[in-house]
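Before I ask anything, here is the structure I am working with.
Just one protein chain is left out here, and the rest sit where they should.
Order of writing sets the labels: A, B and C. Residues in every chain begin at 1.
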Amino acid sequence: MASFASDNTAPVHPKVLAALATANNGAAPAYGNDRVTARLRETVAEVFHCPDVSVFPVFNGSACNGLALARMIRPYESILCHRQAHINNDECGLPEFFTGGKIVPIDGFGAKLTVAAIGDTIAHALEHAPHTSRPRAISLTQSTELGTVYSMDELATLTAFARTHGLYVHMDGARIANAVASLGCAPHEVVKGVDILSFGGTKNGAMLAEAAVIFNPVLAEDFAYIHKRAGQLPSKARFVSAQLQALLEDGLWLELGGHANAMARLLAEGLQTVAGVALLYPVEANELFVTLPRPVAQKLFAKGHQFYPWPAEGPEAYRLVTSFATTKAEVDGFLGEL
Amino acid sequence: MASFASDNTAPVHPKVLAALATANNGAAPAYGNDRVTARLRETVAEVFHCPDVSVFPVFNGSACNGLALARMIRPYESILCHRQAHINNDECGLPEFFTGGKIVPIDGFGAKLTVAAIGDTIAHALEHAPHTSRPRAISLTQSTELGTVYSMDELATLTAFARTHGLYVHMDGARIANAVASLGCAPHEVVKGVDILSFGGTKNGAMLAEAAVIFNPVLAEDFAYIHKRAGQLPSKARFVSAQLQALLEDGLWLELGGHANAMARLLAEGLQTVAGVALLYPVEANELFVTLPRPVAQKLFAKGHQFYPWPAEGPEAYRLVTSFATTKAEVDGFLGEL
Amino acid sequence: MASFASDNTAPVHPKVLAALATANNGAAPAYGNDRVTARLRETVAEVFHCPDVSVFPVFNGSACNGLALARMIRPYESILCHRQAHINNDECGLPEFFTGGKIVPIDGFGAKLTVAAIGDTIAHALEHAPHTSRPRAISLTQSTELGTVYSMDELATLTAFARTHGLYVHMDGARIANAVASLGCAPHEVVKGVDILSFGGTKNGAMLAEAAVIFNPVLAEDFAYIHKRAGQLPSKARFVSAQLQALLEDGLWLELGGHANAMARLLAEGLQTVAGVALLYPVEANELFVTLPRPVAQKLFAKGHQFYPWPAEGPEAYRLVTSFATTKAEVDGFLGEL
Partner (left out) sequence: MASFASDNTAPVHPKVLAALATANNGAAPAYGNDRVTARLRETVAEVFHCPDVSVFPVFNGSACNGLALARMIRPYESILCHRQAHINNDECGLPEFFTGGKIVPIDGFGAKLTVAAIGDTIAHALEHAPHTSRPRAISLTQSTELGTVYSMDELATLTAFARTHGLYVHMDGARIANAVASLGCAPHEVVKGVDILSFGGTKNGAMLAEAAVIFNPVLAEDFAYIHKRAGQLPSKARFVSAQLQALLEDGLWLELGGHANAMARLLAEGLQTVAGVALLYPVEANELFVTLPRPVAQKLFAKGHQFYPWPAEGPEAYRLVTSFATTKAEVDGFLGEL
C-alpha cells in the first residue's frame, strides 16, 4: 500500500540526517552566526547566481511566506494571489497576521495568475484609494497548488508586469525543486524577477527547514527583525541550515524533486488507462488531481492506500501526491489495484 | 577555552540525535497526528501528573511563550511580567505581536515577581478601566533570567493570588529542567497552579524543540488554530516530538539540567575565591551574574573564553551560562586562568 | 444640477444641529457616562424592542463594523460576507486590522448572501481545520451595496442558518433606515436574529454618528475595552449620542430614509423611460445602478451633475445615490436633461 496523502508524510532523506550529525560538533554561535549558515548562504548564492543574496533559515513554510510578505507590504497594502494559493487557503490567516494586510484572491486556470486578471484588480484598487488596500505584491506558487508549473514565458510576463506596476514578486517555493526539475531549467532562471523566494526543503526530504531567499537587497534590510519577531529565528540555526545545505549540495534537491515528478507522471500514465478516470490538470510536478469513480476510490482506500478526496474540484475528485520517497513499486502496486 | 556564552551555543545531546534517526521510519501522518507525538503527550501526562494535559510541540521558545499568552488574553488585556523577563526584553515584541495585548513590566529582586508589586498594578488598571488594558495573565520565568529559582512557597503564593484575581499563570520554562533539578522537587510540584508551561528543550540538549504544555483544559480549546496560524505547527511533527520524548524518557532532562546547575555552582565557588569578583545573584540554576575586574575579564577574553558583558547589571558585570555539555575540565580550565 | 455622488456628501439635518446646541449645556461626565447617552440607550431599547440592549456611540461606520466584528471573532476565525460588502472592498483592510481575522468573500446576486453559498464555504473550512480560519460570523449589509434590500424571509433563513451553525450575525446598517423604510416593517423585525447592528446615522442626516447596537448580551461584555482601544470612545460622547437621539426621536430616521428611497424610485422611474438606459438591480433603497449610453452620461456630467461611473458593473455602468436632502426638483431637473 502507498501513501499519496502528501509530500510531508514522507520521512527525512538519509543525507539530511547525516548532515545533522555532522553539524553536531561542539559549541557554535547561536542565531545564525555559525559557519554552517554562512556556508549555506554561499551555496544559495552560487545556485541562484546571486552573489548578494540574503538567506534566512526558518522552520516552516507558511511562516516563510508570511515573513517574506511582511517585508514587502505595509498593513494598508494587499497581496494578490491565486484563490487556490496556500497563503489564501491553508495557513489559517497567517499571512494576514504576519503582514497586517489584505490577501486578494484572484481566479485563473490551473491555479495560475494571469496579467489580465491582476491588471483589473489593480486598476480598481488604485481608483478607489485610500478606500481599498493598495496592491503591493504578487505571490506566485511554483509549482502550483494544482500540480501545474508556470512556464518561463508565463513567469517573464508576470514579473515584467509586476516591475512596471511597482509590485514586489514573492514566489512560494514549497515545491520549487519539483518546478525546476520539471522545467529542466537552471535554478536561477526560474527566479528571474523574483524578489523573495520561499525555498522549500521540508516537502523535499528535509526534516523541517525552509529559507527566505532574498534576491532584492532592499528587502534584506531589517529582515532580521521580522525573522526574530515572528519566532522563526532558530537559536541553534546550524541545524536548520545543515538540512538545506545537504539538499543543495551536488544537486540533491533537484534529483529528489525530479524523482517525485517522475513518480507522478508514472501514476498519471497508469491512471489514464483506467475507464472513468480523468486528470483534471496537466501533471507537471508531483501532484495529481483526478476524478475517480467512487467504487474505484473505495477499493483503493479499503486496501489501505492513502490520498485525499478533493471536493473543491468536484464530488469525485481526489488528490495524489508523490515524494522523493515514493517508489516505483508503490506506484505499480497502486495501479495494479485498479 | 570554554564557552559560557549561552546554553544555546551547545550542541545536541546524542540521545536526541539518535531519537531523530529512530523516528525516521517511513511515512507518518503530518501535523502532529503521528505516534511519536501521541506518545509524547502520554509521557508529559505522566511526568506532570496530569492525565488531561494537551501538548503542542513547537520550534522555538519565544514562539511558545507567544502562543501560550495569545491563548490567555484578548488584545485589550495585559500580561504582567518581570521587567527582566525574556518576553519583555528579548523577543523583539513577539508577545505583543502574537497577543495583540500589552506587556506590563514590573520590578522585583532577582527577576522575580511578588504579589505586592502585582497587586498595585492590578488595582490601578482596574480602577482606570477601560482606559488601561485589563490584567489577565502573569508570566513567571522558571528559572529566571537572572539565574534564580522561584521557591515552592513563592510559587504557591503567586499562583494563589492569580487564581483569586482571575489571572492565568504562564510559566516560561525555557530552563524548566534547571529549575526542577535545582528545587529537587517532583516535576508536577513546580507547575501547581500553572495554566500553560512553555516547556523548553533547546537549551537543554534538544536541537530545536519546545512544547506548549497546557494543564488548564479550557485553554486547550482552539489552541490548534493558534498553533497553526503562527507558523508553529510542524508538518513533520514527529521530529520535534521525538526530541522532547528523548529528553523526558528516563529523566534525561533532569540529569542534563542538574549537570548544568552543578557546573554553574562549581564555577561560582571558584569565582568567589578570586579577589574583586562578586556574585550579583544567588546561583540557583545554570546562569551566573558576576562582577569581574576589567583586567580579569580581558585576560579571559584574550584566552578565547566566551561569555557576555551584561551592562544592565553594571559596568563590570558579566553573564556566564553553563549547559548540559559543559565539562568539569572546562570549568577548571577557566578558573585556572584567574 | 444635482449631487447623486453619495449620501455622505449631504449636509446635516437641522434637527441634528439643533440637538447639538441643546446638548451643549455646561459640564457633563466624559466617555459616555452622560445623560444624553443614557437616554439614547433607552430610546434604542424602545425602538428595537430590546430592554437589555447595549449601545456604544462611535464616530464612523467602518469603525463600527470593525468593532462589532472584533467582538465576535478571534483572530483565527473568519467572517463571511458578500464580495461586494463594504467590509470587503471599501474599508482599506480595517476589518482585518480590528479583528485580526480573515474576511471570506462570497458571491450572490444583488450583493446578497445565500445559505447555499455560505454552507459550502463553512463545510470546506471545517473539514480543513486548523489550516483554514474557522467561520464564526456572517455580515449582512442592509440595505446592500447594490441598493437591494434583504426581505424578511431571506433574513429569517439566514439568521436561522447562522444560529444552527454557531455563527454570529452582524448587520452593517449604514443604510438601515432606508432598509426599514423600504420593507415597511417595524424596526425590531429587521434585526431579529441579529447579534450586533452597526446603526448608521451619518448617511441619513447626522454629522458623524453611528452606534454599535448589541442585542446579544454576551457580546456586550468587554465591548467597552474594544471601543476604547480602537479610538472610537468619544470623550465628549454626549455630542455623538445627541445626533442619534435626534434621528430616532419621533421616527425622523425613517422619515428621512423613506424620503431618500422615494427620490430613488422617482429617479428610477424616470430613467427607465429613456432609450438605452437599464437598471442593473431592483431599486429597493436609495442607490441606483444603471447603464447609461456614454453620450448621455457625458451630457449629464457636462451639466455639472454628480454621480460615479461604476466599472465593476460594466463599462457603461453608473451609480446614483439619493439622500434625505435630495429634492424632487433636483430629480426632475436631472431627468429633464435626458
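Assume a residue touches a chain if its C-beta (ideal position, glycine included) is under 8 Å from a C-beta of that chain, and two chains touch if they have at least 3 such contacts.
Everything quoted here is computed from the prediction, not taken from an experiment.
Colleague: Of the chains that are displayed, which are in contact with the missing one across the whole complex?
Modeller: Result: the unshown chain touches A, B, C.
Colleague: Which candidate, B:11, B:101 or B:147, sits in contact with the chain we can't see?
Modeller: B:101
Colleague: Identify the residue among A:42, A:120 or A:222 that touches the chain left out of the display.
Modeller: Only one listed residue reaches the unshown chain, and that is A:222.
Colleague: Kindly state which of the options C:11, C:119, C:217 or C:293 is in contact with the chain not pictured.
Modeller: Only one listed residue reaches the unshown chain, and that is C:11.
Colleague: Which parts of chain A face the unshown chain closely enough to count as touching?
Modeller: So the residues of chain A touching the missing chain come out as 74-77, 100, 129-131, 133-134, 222, 224-229, 233.
Colleague: Take the complete complex as the reference. Which residues in chain C touch the chain that isn't displayed?
Modeller: Here the touching residues of chain C are 3, 5-6, 8-12, 17, 20-21, 24-30, 59-64, 66, 91-94, 97-98, 202-203, 207-208, 225, 228-236, 239-240, 306, 325.
Colleague: Go through chain B and note every residue touching the omitted chain.
Modeller: On the chain B side, contact with the omitted chain comes from 75-76, 78, 89-93, 96-97, 100-103, 105, 124, 127-128, 130-133, 311-312.
Basically, only the chains that are shown with their structure count from here on.
Colleague: Which chain has the mean of its C-alpha atoms lying nearest to the mean of all protein C-alpha atoms shown?
Modeller: A
Colleague: Report back the single chain whose CA centre is most distant from the CA centre of chain B.
Modeller: C
Colleague: Once you find the CA centre of chain A and the CA centre of chain C, what distance in Å lies between them?
Modeller: Centres of chain A and chain C (C-alpha means) sit 41 Å apart.
Colleague: Chain B to chain C: how many Å between their CA centres?
Modeller: Using C-alpha averages as centres, the distance is 49 Å.
Colleague: Out of chain C, which residues touch more than one other chain, so two or more?
Modeller: 75-76, 100, 130-131, 133
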